[in-house]
Every structure is written in structure tokens, then in C-alpha cells.
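All protein chains of the complex are present and in place, except for one that has been dropped.
By written order: A and B. Residues from 1 in each chain.
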Amino acid sequence: MNFRLLKDKILSKLMLVFTLASVSLLVIIGIGLYYKSIPIIHRLSWGELITSSIWKPLKGLFGFFPFIMGTLWVTAIAIIIALPLCLLTALYIVEYAPVRVKRILTPFVNLLSGIPPVIFGVWGVLFIIPLIQIYIAPHFVEFSTGYSVLAGGIVLAVMIFPLIVSIISEVLRTIPQELKDASLSLGATKWETIKKVILRKALPGIIAAAVLAISRAFGETIAVLMVCGNNAVVPHSVFDPGYPLPALIANNYGEMLSIPLYDSALMFAALLLFIIILLFNIISRVILARLERKLAA
Amino acid sequence: MTQTPHISVQHLNVHIGAQHILKDININIPDKKVTSIIGPSGCGKTTLLKSFNRLWDNTADVKITGKVLVDNEDIYAPNAEVTHIRKKMGLLSQRPYPLPMSIYDNVAYGPRIHGIRKKQVLDELVEEQLKATGLWNEVKDRLNASATRLSIGQQQRLCLARGLAVGPEIILGDESTSALDPVSTAIIEDLFISLKEKYSIVLVTHILRQARRVSDYIIFVYMGKIIEFGPTEEVLLNPKEELTKEYVKGYIS
Partner (left out) sequence: MKGRKLEELFFRVLMVLATILVAGSFFLIVGTVFFKGFHYMNLDMITKTPGGGFYIGKEGGVLNAIVGSFYVAGGATILGLLVSIPVAIFINLYMDGKRFLSNTIRMAFDVLFGIPSIVYGAFGFLIMVYFGIRASLLGGIIAVTLLVIPILVRTLDEVIRTVPFELRDAALSLGSTRWETAKVVLRQIRPGIFTAILLSFGRAIGDVASVLFTAGFSDNVPTSLHEPAATLPLAIFFQLGSPVEEVQGRGYASALILTIIVLIITILSDILIKKFSKHKI
């Protein structure tokens, strides 16, 4: 009997250690990246690092502004494309689609979420780049290789489809049928009910989905890197190439230890990503948790 | 029962999945009276009520056959227009479900949808319906506050006002007082009695005393079938059917 209790006690302590260790990963990653970024932060200060546009590692000049802007452009394009499409899709799946159609649709959203980033990249190179270069860009600009923030945005948009659709659908499903019935029995059409009641009720959830999708898009590396041109200049149109932060890290890790301060600069890029994504994730998770609690009550 | 019925149900069958919930229902709901549907839980009371304004349309696996005539118009006819049908009936559900907007907007929601835009007309309508449900004095100073801030009893009356604002002919109540405190329950019951001058009212309830207090007619449903239908006193005090007798005495529940 004593042995059993002892075993339980020891195992419980062990599990506690595992749990704490893996949770504290969140803090350790932040500290580790910050520690490695200290040399460059000391040299150039946060303000200069973030606002300067000059990127000449060999001369010790590290301005992250073009990369930050590249990330923002790509993410903004992705979310502008994906959010309305996914909202409409989720509404269709939850509110309109017959059971049979629902049963067919759900696996595809699931399968799409399983496809690895590099495959999205390959698809971008094979499909989106020519599409932009030959069919879209000529209507707007004189010349484009197709490798642009637009290409990055489109590929990213498709990558975040499953995430947004599944979160919004889940939020829509939590809205009580009686509330919909209340609106319907006043003679509202289904669309009027959606527009005036359901969307209003689901708004926090939709915002949370968008924030989560933004943070996913922020950190996506390889697929974007393959299609957005990687030119360290601030983009001025959707057909300009861009150079998002994750691509910067991935493309230059090889020289990391050969150029002074370069490793510190790249770790600073990772730290920036980490901080932004951490904040966004916490915000959206808190919104979603609140929503869940409110509906459970 | 000489007057023309307001709702006439003919050979109504409802299946949900493999279950046969309502079996060959035939009933005439009288005009400008309160009719209560009573019966043990799970007997199909609510199903019957919801089939009056086609709220099953949005549920998968539900199959409905037969006719429901409202003002001699079959609401399940292929060319029937569902929003027009629903406008004729106000629904008061078990728990109040205020729409996620202000008190004013809740009442104005229906009229706005049906094309009333003029502020003055809406103001009058809102005031009229809030007065009809006795809510006006309690909320007139905070019409723009969120409807969810009201007490449950107030919310339920707001939902009633909201339903009345679209000018229905029929009020459907689905155990509308089951979530309320005794005071609110009494208020709602009194409202039903006073509203029957203008509206036909159909209530689902599992409280026999409530049925007796408010209703003129009673429908007793058991296992998906209508067992007995008649004036309240007759059904409750002198039931013709053995099953009704047992239910009224409390043997079946």
C-alpha cells in the first residue's frame, strides 16, 4: 500500500516537472532569443533597428524596416483575401449546406490543413507565379516576374483557409438555435438573420479567428519565401517583390556565423516574430476562451 | 366551436430521422382563444407547435407530410412563402432570447425588416408594444441599453413585445414561463389572457394548473397522437378518454 502511494507521489512530481518544463518553453524561447539579440540591440537600439531601411550586414548596418513592411504587406493581402472568403464558406457550411454536402466538404478543409508549407510553395511557383506574371500583372504594371508580395499573399491566404474556416464554423455552431428561431419567427429571411443577429453575436469569434490567422501568416516561412521575390526593399505595390522576416532568417542562416553580428541580427528577427505572434496569440485565445465561457454559462 | 378555425391541421405527420414523432394529427385551433397543448414530456407538444410556423425547415432529417392551413392557406404548399407565414405568428420560446442589440432595436427589428423605416412610426410602434407588455414604465429611460441587461422576466416580456411588433395574428408560446420567477409568470399569464381579444394564442405547457388558468381549450397529446380536444373545464374535469383521465390525475407523466 505504501509503495503504491509512494509511486503515485513520485510520478505526480515527475509529471509536474514535465508540465512546468514544457510550459516554460514559452519563456525560455523568449529569453534565449533576447539573450542572443543583445549585441545588436546594444549597438543599434530598438528604434533604429525597426525604423531603418538600410540593410548592409557587411558594413554592420541592420535596418529591419523593409522586412517588417514585407511581412505586413504579405499578411495584409492574405487576410484581405482569406477572411471574406472563409466567412462566407463557414456561413454556408454551418447555416445553409445540406447534411450530405457538409459531410463531403469537411474532409477537404481538413486535408487542406494537412498539406505541408513547402507544397504550397511549389504550387505557388507552378500556378500563382505564372498566373500573376501572364494574366494579372500586365493589366496593371508594365512588367512583373510574378514573384511579388501578391503571390506571397495569395499562397498564404490559401494556407490559412482551413484555420479561419474551422474557427469561424465552431463559433457559428455555438450560437443557439433559439436565437436564430427568434429572428426567423419575426419573418426575417435567413440572410437577414445572419446579417443582423448571427454575425453580430459571432463578431468576437470572427475577430479572434482573424487575429489567429494573422499570427499564423506572420510566421509562415518557406511557402512565402519561395514566391515573394526576397528583395530587401519596402514594397510599394502588390506587384513589387517583398522580403518578409521569416524568409530573411531562412535564407541567410548559412552565413550566420561568418559575418559579425549577423547571427545576432537574425535572432533579433526571430525575437520580433516571437513577440508579435505571442501577443496576437494570447489576445485571440483570451477572446475565444471568454466566448466559450460566456456561452457555457 | 362554431366559429371558423384559425389554424387547421390535416393529416400532419412528422418524422425526425427514423422516429415518427407526430402521427396523423387533425385539429382545428379556434380563433381569438387561448388553446393549450398539454401532455407528458417527449410526447410531441413542442414539435406540433413548431410545425405551425415551419421552424423545422432548418433542421436536417425532418420530414413533414400533411397540411397546416392558416387562414385557409396551406403553409406547407410548395409555393407558400415562409417569411410571410412566420410574420403572422409570434413565437415565445422557453427561455427569453433577446437579440444582441438594444431594447429599442429588439422591438424595432421586425418592423424594420418588413420595410418600416420612418423613425416616428418606429418610435410609436415600440412604445405601443412595450406598453402592451407592461414594460414601458420599466425601460422607457434606457431604451438604448443592451437587452441582455434586463431581468429574465423583463426579457421574456421584451420578446413578446418584439413578436407583437410585426403585427401577428397568432401567438405561439412554448412553455414560455418555465424559466421565470412566480411574479413574472403571473404577469405573462395575465398578458396572455388580455391578448386573446386580438390574437389567437396557442401554448405548450406541462403545468396543468397554468393550462386551467389561462386557456379556453385544451389539446391532450400522448405518444405523438391527439387523445382529446375540448373546452378546458371539460377536458380537465370530465375527460372522456381513459388516458386523459390518468394524465390529469397524475398517473402518467
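We take it that a residue touches a chain if its C-beta (ideal position, glycine included) is under 8 Å from a C-beta of that chain, and two chains touch if they have at least 3 such contacts.
Predicted model, so just to flag it, every value in this text is computed and none were measured.
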item: Contact residue for the chain not shown (choose from A:Pro39, A:Pro57, A:Pro117 or A:Pro204); value: A:Pro117
item: Residue in contact with the excluded chain [from A:Ile38, A:Ile54, A:Ile80 or A:Leu126]; value: A:Leu126
item: Contact with the hidden chain (one of A:Lys7, A:Arg200 or A:Lys294); value: A:Lys7
item: Missing-chain contacts mapped onto chain A; value: 4-5, 7-8, 11-12, 14-16, 18-19, 21-23, 25-26, 29, 32-33, 36, 84-86, 88-89, 91-93, 96-97, 105, 107-112, 114-123, 125-127, 158, 161, 165, 189-192, 194, 212, 215-216, 218-222, 226, 246, 249-250, 253, 266-267, 270, 273-274, 277-278, 280-282, 285-286, 289
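We adopt the following convention: only the chains that are shown with their structure count from here on.
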item: Contacting residues of chain B [partner chain A, same complex]; value: 53, 55, 58, 60-61, 83-84, 86-87, 89-91, 93-95, 97, 99-101, 109-110, 113-114, 159, 162-163, 166, 172
item: Sites on chain A touched by chain B in the complex; value: 98-99, 176-190, 192, 196-197, 200-201
